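Here the structure is laid out as structure tokens; the discussion comes afterwards.
Note that one protein chain of the assembly has been removed; the remaining protein chains are unaltered in position.
This part shows chain A:
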Amino acid sequence: MVEEESVRVVRCGGSELNFRRAVFSADSKYIFCVSGDFVKVHSTATEECVHILQGHRNLVTGIQLNPNNHLQLYSCSFDGTIKLWDYIDGILIKTFIVGHKLHAIFTLACAEDSVFVIINKEKPDVFQLVSVKLPKSSSQEIEAKELSFVLDYINQSPKCIAFGNEGEYVAAVRDFYLSVYFFKKKTTSRFTLSSSKNKKHAKNNFTCVACHPKEDCIATGHKDGKIRLWRNFDDGKKYTYTCLHWHHDMVMDLAFSVTGTSLLSGGRESVLVEWRDATEKNKEFLPRLGATIEHISVSPAGDLFCTSHSDNKIIIIHRNLEASAVIQGLVKDSSISTGLMIDPRTKALVLNGKPGHLQFYSLQHDKQLYNLDIIQQEYINDYGLIQIELTKAAFGCYGNWLATVEKRQEKETELDLQMKLWMYNKKTQGFVLNTKINMPHEDHITAVCFCNAEKFENPTLVTASKDGHFKVWILTDDSDIYKKAVGWTCDFVGSYHKYQATNCCFSEDGSLLAVSFEEIVTIWDSETWELKCTFCQRAGNIRHLCFGRLTCSKYLLGATENGILCCWNLLSCALEWSAKLNIRVMEPDPHSENIAAISQSSVGSDLFVFKPSEPRPLYIQKNISREEVQWGVFVLRDVPESFTSEAYQWLNRSQFYFLTKSQSLLTFSTKSPEEKLTPTSKQLLAEESLPTTPFYFILGKHREQQDEKTNEALESERVQLPLTENIPAISELLHTPAHVLPSASFLCSKFVNSLLLSKETKSEEIPEDVDMEEEKESDDSDEENDFTEKTQDTNDTDLGEDIIHQLSKSEEKELRKFRKVDYSWLTVL
């Protein structure tokens, strides 16, 4: 049943969330963010992803709410289309084909039928802001070719464009000038700052712009950390500006609050600054946001802000500057040097996270679990600082031990290394530092591995380093009279002709240790640490080394930099086979004999799955990624799959995840796209129906009764609707799916007409009430029939029904009484 489906590469771990500003829905319940080819809808209260809007075929570059209907969302993409979505249900409403590569989108309430986009004209670096007229049509796909030019030579980033004062003007910044285009006057004024020639103003470059929502005021951010507030810019000469300076580095983004009373700014300091009343004195800060603030946005309701950060997260912040929720994708670090690991305890994927942290990412739930602070030093967000980096990590002994290596290198000769060994404390359910080793080696550590064989009661760790040694560390008893303790000590130091040690790995049973010294592989006995034998293929340095598993445990595999994959037989100490393959990633499946290798060619990366015992691959998948694949890992499935076809059997028990250079986490799945992308394809099964609250009883009822007389039409409509089921206009409106409906304006007249008819039939107030009752009865009749049938065995069916009936009548009486009382009350008012 499953085998006919082919294996596809599927994204997981959440793509980049911080590419563009996030957008809030009008009621601040949802937040939208672009994420690769999709738009994600998250709940601001629970951080959960409610929908994924998918349909674009290239990177989504901009999203904006539809100013005319706040339940709709525009998105634009590099694929040249603007799409209109209903985000509540996650439905694509319309597609406008523009044709150009769109870099950003802006909407304005006053420009009803057009949106503004940034496009690229001819030259690669020349961008234009144009307005696109979106034609009205009932069809799903509409060509929108009517472009009118607004501004030229602008920056491609949407942060450098802002519309101000309800769309009276648009401000754009680039390099050293600010240009403002007035829509009414159709003129452009340009203001230039002194450029880089003057040393004092060397970093005057504009970086971002924001416009005051009510006043004629433009705020611009600069590379030197200043914020300038421009006023009177409608006059080319009389313009003034004031400076706000707190940031010491580039201002990354600016945003005015909805009322315009405060200005928000953020930058690399990862501090959100709120400037009240645009004065330098009144500042509020929200510090320690963890990573560079890339974007700031403000909800239309004004109660929430959000900041997008360079480590792939969005923080939702309350008006009083309190972070309330974090939407976190896979944390992107500058480089992933630890590789991908699986924590045997939580089954989570572990890799570099925030600077100095290890992130634990749950693959089952596709969300981040937590960051483990390994370095435990305050990270200073500043450009050019040399930080302590977490370079290696390894889990050992069923997750009871964690080894981490951190390094700091200021100059070539000044290397600072530290290895920490953490023990998992079951009592407190957390890691506790057991041993800290300064300078475990004199040069970079290239590999760290634990011996995970079961027969070894004594945990063993091997580190290989460029200094030509590998060290074996064992856990020893450090107890003295004061405490019982265990600690790690060095047991053995091995080297081979002063070559750099590049890789190390233990065989499955832990009896052998293989260490590669540049081109040579050495095999050591793990009992006595004697050199057993060496293999050398003279085919370049060994890049990856691994032993075969299970039935193939007599094989050792090595991939070299010159593109040769070698398989040695450990029994005969001879080369079994070799293949020409430029392997980037080689990862053995810990639960089967299979080994996955990803090779890199000029076109893309290819996946090969093979068993060491035979030189023929079990499975080949070409072009799994355009980018270079850097790391891979096998993860045991919770529930095994049952692929019968031989090619897919390697996926039965394990799943293979790999990480590309741009740090997107990918995996293989056989499920069809619809199934995989579940959140979009399904909808909430139940309608929302909330009963009236006590508050409603106090206020809503009064109003209803107040309105009753004057607004009978409304009442009648509510009542008559069920009756009008046979009117074609209404049935059409109600039963056609929303996304194939013609535009509302087209349906409106029909609809209103049908309602008018019903109004004529209506006579008086009291009979109408009776009508309502009857309708309800008839409505429920089907169910009630069932009801009576089903409840025959139980004795008192009628009784229950009667109660309902009587209740309703008594209620009616009460209501009438109420009405009279309220009337008097109202007249008094």
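Heads up, the rule we're going with is that contacts are C-beta pairs under 8 Å (C-beta built on N, C-alpha and C of every residue); 3 or more make two chains touch, one makes a residue touch a chain; residues count from 1.
One rule holds in what follows: contacts and distances are computed from a predicted model.
When the unshown chain is looked up in UniProt, the name that turns up among "WD repeat-containing protein 43", "Propionyl-CoA carboxylase alpha chain, mitochondrial", "Nucleolar GTP-binding protein 1" or "Thioredoxin domain-containing protein" is "WD repeat-containing protein 43".
Note that of A:Ser15, A:Thr107, A:Gln128 or A:Gln328, the residue touching the chain absent from this view is A:Gln328.
For the chain left out of this panel, the touching residue among A:Phe19, A:Phe305 or A:Phe431 is A:Phe431.
Only one of A:Ala485, A:Leu550 or A:Val740 touches the chain withheld from this view, namely A:Ala485. The chain that is not drawn here is touched, among residues A:Cys243, A:Val493 or A:Ala744, by A:Val493. Listed for chain A, the residues touching the missing chain in the whole complex are 1-2, 29, 43, 45-46, 48-50, 290, 323-326, 328, 345-346, 348, 354, 357, 360, 362, 364-374, 376, 422, 425-440, 471-472, 476, 478, 483, 485, 487-493, 637-639, 641, 655, 669, 671, 675-676, 678-679, 681-691, 693, 783, 786-787, 789-791, 793-797, 800, 804.
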